[in-house]
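Every protein chain except one is present and positioned as in the full complex.
Per-chain numbering from 1; labels A and B assigned in written order.
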Amino acid sequence: MVLDIIVGLFQAAVRIATPYLLASLGETIDQNSGVLNLGVEGIMLLGAFAGFAGASFTGNIFLGLFFGIFFGGLAGLLMAFLSVTLRTDQTITGVVIVILLEGLVAYLLRIIFGTSVLPSLHWLETIEIPILSQVPIIGPILFKQNPLTYFAIILAFVLWFILFKTNFGLKIRAVGENPKAADTFGVDVFKIRYLCVIFGGAIGGLAGCALSLTYVKFFAEWMIGGRGWIAVSLVILGRWNPLKVLAASLLFGGADALQMRLQSYLGLQFPYQMFLVIPYILAIVTLVIVSRRRGGPSSLAIPYSRED
Amino acid sequence: MILKTQFSALLKSISTIIGRKTERIRLLENLRIGEPALVMEGIVKRFSGVIANDYIDFEVRKGEIHALLGENGAGKSTLMNILYGLYRADEGKILLGGEEVNINSPKDALELGIGMVHQHFMLVNKFTVKENLALGSMSPKGLLIENAKITKRVEELTKKYGLKLDLDCEIWQLSVGEQQRVEITKALYQGADLLVLDEPTSVLTPQEVKELFMSLRRMVAEGLTIIFITHKLNEIMAISNRVTVLRKGKHIATLDTSRTSRKELAKLVLGEEFTLGLEKPSSSKSNNEILLVKNLWALDDLGIDALKSISFSLKKGEILGVVGVSGNGQKELAEVITGLRRAKNGEILLKGNNITGKTPEEISKKGVGYIPEDRMTTGLLMDFTVAENEILKAPLLDKLFLNRREISKYAEDAILEFDIRTPSKDTPTKHLSGGNLQKLILSRELRLKPQVLIAAQPTRGLDVRATQYIWNKLLTERLKGVGILLISEDLDEIFCLSDRIMIFFDGYIVGEGTPKSFSIEEIGKMMTGTKRLDCGKNGKFVAEKSS
Partner (left out) sequence: MASLLLRKAVEQIRSLWKTNVVRSYLTAIFGALVIGAILLGFAGVNPVTAYPMIWTGAFGSVRAVTETLVKTIPLLIISSGLTIAFKCNLWNIGAEGQLYLGAIFATWIGISVFTGGLLYVPIMIIAGFLAGGLWAAVSGILKAKLKANEVLVTMMLNSVAFLLMDYVLLGPLQDPEAQGFPISPFIVNSAYLPKLWSTTRLHAGIILAISAPILMYLVLLRTNIGYKIRAVGVNPKAARYGGIDVAKSMMIAMFLSGGFAGVAGAIEVCGVHHRLLKGISPGYGYTGIIVALLGKMHPIGIALASFLFAALEIGTDAMARSLNLPIFFSAVLQGVIVLFFIASEFILKKTKGK
């Protein structure tokens, strides 16, 4: 009985970690190229909405995912344009984008759906992997998830490989470390940063879909609930390494899952806000722990210009 | 006809260079020694009202070592940055091997066979040597990092030019001389025919300079062409075939080195007769100790011992020169004494009072002045005005409410006394030239009447006139009885000014005495060989946080 609870908890952890994981993987690539994209919270919301709206109008859930990725990428393009070409302050730009996107989505929500009840869709169902999912304990945890979760985990490995084992990844990291040196090596700093930020945005949009189209199964303008912000700190916690970010996301998924379960078991005894607060406090604690140790791309959040 | 040569050169380059898939235009390959390899005609470059390059004509012949000489701000670096594609010229054209070329980015320059070794190394600190070379290997189609190919190619280059490298070291673990070797290898690896070196010897010991020159001669023997930017006259005489002098953005003259002299070059650079040297009056020092350092130990930013068992005394009215290549503990010594860094062990006594571990504010108030080596990053608040910088350490700041009039007067007095050239006291400091920035720092420190002054690289990057000014000011303070700790890499400076010297190596004092008791060779030997860590994954890189 206890084992069941624990297995259930871990399974939920992996499932709940998916949006965190996707968003932070996208942000990892971003930050490795030297751009701090704080707009993740807003991009996730945009992606969640685009995915939801797309899926309800076309009736096809995969088209919904496509919309999520596409609009996330567009938002990434905007961020790239502002921070790479116009060299604006990345912190402020990110925050402004969140505010802007939140407002935009709320506006579009009213316009497109009005006050009518939101349609229900054919959600992305869980896919069980044969044989592997029968393995006791690990089986249900790892192999009874929905496709986006599988995608996210595989993505973590793929990104790790690209970043650390290929020339392209080397270029990305060089651009994030010392763009001036990378420039003298003949690396196109601007192109690489643009690609990374757009990619980060696209995956961020997908992360939003992971919420609205699979795990939470509806849409509301407050549904991202700070996950985007946490995703940013997960990148730091994961030391800008996709595999470590994977670990950190699972940790947070676990924390979120735990918090929800605690609420249902203990909810009557403590004000529910106390539980909701846990992720935020955790994020702060993480940040503190992580900021103490130095590291990270040396050129993070510093715009590059040749004639500096 | 030229196209044909280009194509055959292209095929040749593809077959000789392993793994290279990009097209390279080897315009210089088929030239004979002595023919013009590079011609820059009528180059003009302006920066917000300043003309950095004023219709400059510059010609370099194949197979020569051509020195580009001029004071700071003369336009040498700008010209070479244009050549390398980091800047775009406003007017003028560039011809390589007789063909006009368009260089819009370093990538273009690399494809044309132009390699540059910058004064401030353009290497990615956290990456290994191998990764840095891989970055420059220009095979974008390749997916995986080609470890084997890189190793092989580097071995070839080592055999050819004698540049030894440890591929798995991360850049920050290497000594400055070794880093420079990586820079040079990087340029050669990318197949440079024309190599530009920007002030390469400013960070090397005398031995390393010798080794560098040997490598350069070998390169030239193999058909490479070299441009050597410098302001050191003796090096020009030693290594170059021809020398071009720039002054204030204009091309002044191009001469055969064998047919000129240091004196003539100095005259061309400065535009007038100028004697470098000064009268050092006999010291008025007493035997009164003003600063005593006992068994001082301290860690550097990486957590490694930077100062080991340092003990010395500084007397009133004496200039104690600290000699050594950067990175042997000098910076940490200055920081510990001024309170910017904690000591692991040991004591510092100022006139008998223990100042170890006190805050920078307290130490400053007790009479220790500091001229830091990075004047722009540590010594000044560049976005503040001249006046605001002047009062940074002044007692004026102790009062809650700032008195505008007092501050104005304080600043104006300083500007007058130290002849600081600035449009007004309310000009942002970033608009001032290097020499005036240094005068500002000097004025700020000296007006507080310190008893001990620590001057780190006080004339680095300054022109001759500013250097003379600073030297004279230091000597004046010396006569007043101030004890000066002079940290410098410039051996001329140390020898001219110091009463006594200490030689630093690896955090220890390896030599001490009057300047006369050492020969340059002896000092060079003692300075040599900065610390080298065990390379590999044991070392942890700790970056400077920028926020």
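One rule holds in what follows: a contact is a pair of C-beta atoms (placed from the backbone, for glycine too) under 8 Å apart; a residue touches a chain by one contact, two chains touch by 3 or more.
Everything quoted here is computed from the prediction, not taken from an experiment.
**Student:** Looking beyond the chains shown, say which of B:T230, B:T257, B:S364 or B:S498 touches the absent one.
**Tutor:** The single option touching the absent chain is B:S364.
**Student:** Among B:G249, B:P372 or B:G511, choose the residue that contacts the chain missing from this document, as touch is defined above.
**Tutor:** B:P372
**Student:** For the chain that's not shown, point to the residue among B:K159, B:K399 or B:K516 touching it.
**Tutor:** B:K399
**Student:** Considering the whole complex rather than only what is displayed, give the residues of chain B touching the chain that is not shown.
**Tutor:** Answer for chain B: residues 48, 338, 340, 359-361, 364-365, 370, 372, 377-384, 388, 392-393, 397-402, 404, 545, 547 touch the chain left out.
**Student:** So that we can see where the missing chain sits, which residues of chain A does it touch?
**Tutor:** Chain A touches the chain not shown through residues 38, 82, 85-88, 91-93, 95-96, 99-100, 102-104, 106-107, 110-111, 226, 229, 232-233, 271, 273-274, 276-277, 280-281, 283-284, 287-288, 291-292.
Everything below uses one rule, namely that only the chains that are shown with their structure count from here on.
**Student:** Compute the distance, rounded to whole Å, between the mean C-alpha positions of chain A and chain B.
**Tutor:** 44
**Student:** Given the complex with chain A, which residues does chain B contribute to the contact?
**Tutor:** Contacts found on chain B: 84, 86-87, 105-107, 110, 116, 118, 121-127, 131, 134-136, 138-140, 142-145, 186, 541-547.
**Student:** Quick check: in the complex, which residue numbers of chain A touch chain B?
**Tutor:** It is residues 165-168, 170-171, 173-174, 177-178, 180-188, 294-296, 298, 301-302, 306-307 of chain A that touch chain B.
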